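As you look at this complex, bear in mind that one protein chain is not there, while each of the others sits in place.
Order of writing sets the labels: A, B and C. Residues in every chain begin at 1.
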Amino acid sequence: MNKFKAIKEAAYRANMQLPDLGLVLFTFGNASAADHASGVFAIKPSGVAYPELTPEMMVVVDFDGNVVDGNLRPSSDTKTHAVLYKHWPGIGGIVHTHATYATAWAQSQRDIPIYGTTHADHLTIDIPCAPPMADERIAGNYEYETGLQILDYFKQHNLDYEEVEMILIGNHAPFTWGKTVDKAVYNSAVLEYVAKMATLTEQINPEAPRLKDSLIKKHFERKHGPGSYYGQAAR
Amino acid sequence: MNKFKAIKEAAYRANMQLPDLGLVLFTFGNASAADHASGVFAIKPSGVAYPELTPEMMVVVDFDGNVVDGNLRPSSDTKTHAVLYKHWPGIGGIVHTHATYATAWAQSQRDIPIYGTTHADHLTIDIPCAPPMADERIAGNYEYETGLQILDYFKQHNLDYEEVEMILIGNHAPFTWGKTVDKAVYNSAVLEYVAKMATLTEQINPEAPRLKDSLIKKHFERKHGPGSYYGQAAR
Amino acid sequence: MNKFKAIKEAAYRANMQLPDLGLVLFTFGNASAADHASGVFAIKPSGVAYPELTPEMMVVVDFDGNVVDGNLRPSSDTKTHAVLYKHWPGIGGIVHTHATYATAWAQSQRDIPIYGTTHADHLTIDIPCAPPMADERIAGNYEYETGLQILDYFKQHNLDYEEVEMILIGNHAPFTWGKTVDKAVYNSAVLEYVAKMATLTEQINPEAPRLKDSLIKKHFERKHGPGSYYGQAAR
Partner (left out) sequence: MNKFKAIKEAAYRANMQLPDLGLVLFTFGNASAADHASGVFAIKPSGVAYPELTPEMMVVVDFDGNVVDGNLRPSSDTKTHAVLYKHWPGIGGIVHTHATYATAWAQSQRDIPIYGTTHADHLTIDIPCAPPMADERIAGNYEYETGLQILDYFKQHNLDYEEVEMILIGNHAPFTWGKTVDKAVYNSAVLEYVAKMATLTEQINPEAPRLKDSLIKKHFERKHGPGSYYGQAAR
């Protein structure tokens, strides 16, 4: 049990940030933290309200979705998390929310256009919205298929999961990830913030142009390029 | 007096959740909890601000709207609650609010289209909006007629009150209910959340399609079907 | 000094409610409480931030706008308050804010249509928006003229200030009043709430109809008519 302590505590802390950041109502979300060396991740139990959560309640699951440790049933979205961890060795955390603006874009089945430097500080393309799942997939192992759908979308569009750390699932809601679960939580909050500003931008100017390429490149490299100068190098 | 303690406390706790969830301003709302065995329910007194409420101030009323216990006048919407309890034996709580987004849809006299899985997790149809009351009903026993109007709407549209636990009254505001008053409060918050996301969805994409049937079915059954796997079975 | 204690404390408490209700940013608002027997009112000092206010800092002014008690300069809107108290003996408090939704309607120079029963619970007509002030009035005693403009508007439109307790000044912002300053604060919050819901209603359904007369009448009389049954009679 003790050997899962680190990921259970990381998953717990990440889940608790979601209501504080205004990203979830009741139980509408979940965060998980993975240990790739052990091939497992810790995830929120299903349907438990955030104020009741404790680190011990986190459920440990392997990358095929089998419960390894814990007395509660894991989040109903567990298999989506499992598929992503299994295929993407570089991610240490995943977050799923039904945050209002990001979910409204998912329901609108539109990519979120890159309108400004706040967006470009984090990724260089429109935030992708995968189309609603095909009926034959829905009829099958739904949450597992949601994971495959994300993998397929990234392959088809030639995207790198370490550069684009978020996706909207059409008619459903967003998933975000990152090297750590804290980064995945951060990405969920950034996505919601960018989604709100894109909504307002189109309201204020329906003809607003996308950010031009030179600015996209500059802002992203400022934070992520080889000569990046944002943040504290030594930290 | 003591025999009403449980429903008074349940009603009190439910009423106090409404301002915490951002669903009411001042006294614009009320919650009640019923005891079908005794044929009574406890409801908020009329026009009393939430910070002043105590469990003892809850008023106990029978299903014909007669006060059975309590020194204060019950909520002006009491007869609406009474009618619903009298005809729907399966509900243990009712909540009425003027929450901003749900009320704006009621004022718009539109059903809320089912745009995503957040909605489908709770009900499989558009959230119904009953038309404004006919003039002859308004002139009569208004709040009693509001209850009858809800019953009539469900009969005419062949709806099951245990599957659809919410309605908008055109030009007025929402009512929600549930097996317990806590579930009714939960439903009020879900309704407001879904109403806000539907508003944003139509803003982002005026041509946004309704959720397809296969996804409606999947998400609802995930939570409510015979093989449901959301939440904790043992809890 | 002591003889003004009651209105100073009432004005202080009312001013402090404005930021708590989300109706003001920084110093963008003011509340006053009148004592008609003494022909004076207490009002917020000008440009002082809410957290710094104390009851003693309230400035006492007569109905011609002359300072009677206090070391600070009164709110720059003082003469507007003075004019209203001088001509309307039935009001004990006035509130002015730049709350976002109500002010946006004022900037839009539109009356707020009566779209629902939340509105009708408080007044039976569209919330009036007076046109921007005529240039010759602006050049004169501006805040005094703002008060006259409100009086003129009510006379021209045959409105009763005890039935309609709020107005928008075109391009500027709202004023509300009431029998007490607490009622004036309440009216400011109700106005902002109704203004937000009207904005959303027109977004959701640009063809939304005004509330029909039978419902307007019913809801207003429920709270204000001779056979009113809202609230606690004995309280």
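Keep this in mind: a residue touches a chain if its C-beta (ideal position, glycine included) is under 8 Å from a C-beta of that chain, and two chains touch if they have at least 3 such contacts.
Given the structure is predicted, the values throughout are model-derived calculations rather than measurements.
Participant: Considering the entire complex, write down the shown chains that touch the omitted one.
Facilitator: The omitted chain makes contact with A, C across the full complex.
Participant: From the list C:Y12, C:F41, C:Y85 or C:Y101, which touches the chain that is not on show?
Facilitator: Once the missing chain is taken into account, the touching residue is C:Y101.
Participant: Consider the whole complex, including the chain that is not shown, and state which of A:V48, A:V61, A:M166 or A:A189 touches that chain.
Facilitator: From the options A:V48, A:V61, A:M166 or A:A189, the contact with the absent chain belongs to A:A189.
Participant: Contact with the hidden chain only, please: which chain C residues?
Facilitator: 25-26, 28, 45-48, 72-73, 76, 98, 100-101, 103-110, 132-133, 135, 138-139, 142, 171-173, 199, 202-203
Participant: For chain A, which residues touch the unseen chain?
Facilitator: 115-118, 186, 189-190, 193, 196-198, 200-201, 203-205, 208-209, 211-212, 214-215, 218, 222, 229-233, 235
Here, only the chains that are shown with their structure count from here on.
Participant: If you walk from chain to touching chain, how few steps can bring you from chain A to chain C?
Facilitator: Minimal hop count between chain A and chain C: 2.
Participant: Grab the C-alpha centre of each chain and report whichever is closest to the global C-alpha centre.
Facilitator: Given all protein C-alpha atoms shown, the central chain works out to be B.
Participant: What rotation angle takes the CA atoms of chain A onto those of chain B? Round to the nearest 5 degrees.
Facilitator: 90
Participant: Using mean CA coordinates as chain centres, what's the chain B-chain C distance in Å?
Facilitator: It comes to 33 Å between the two C-alpha centres.
Participant: Would you please write down the residue numbers of chain B that are in contact with two or more other chains?
Facilitator: Those would be 203.
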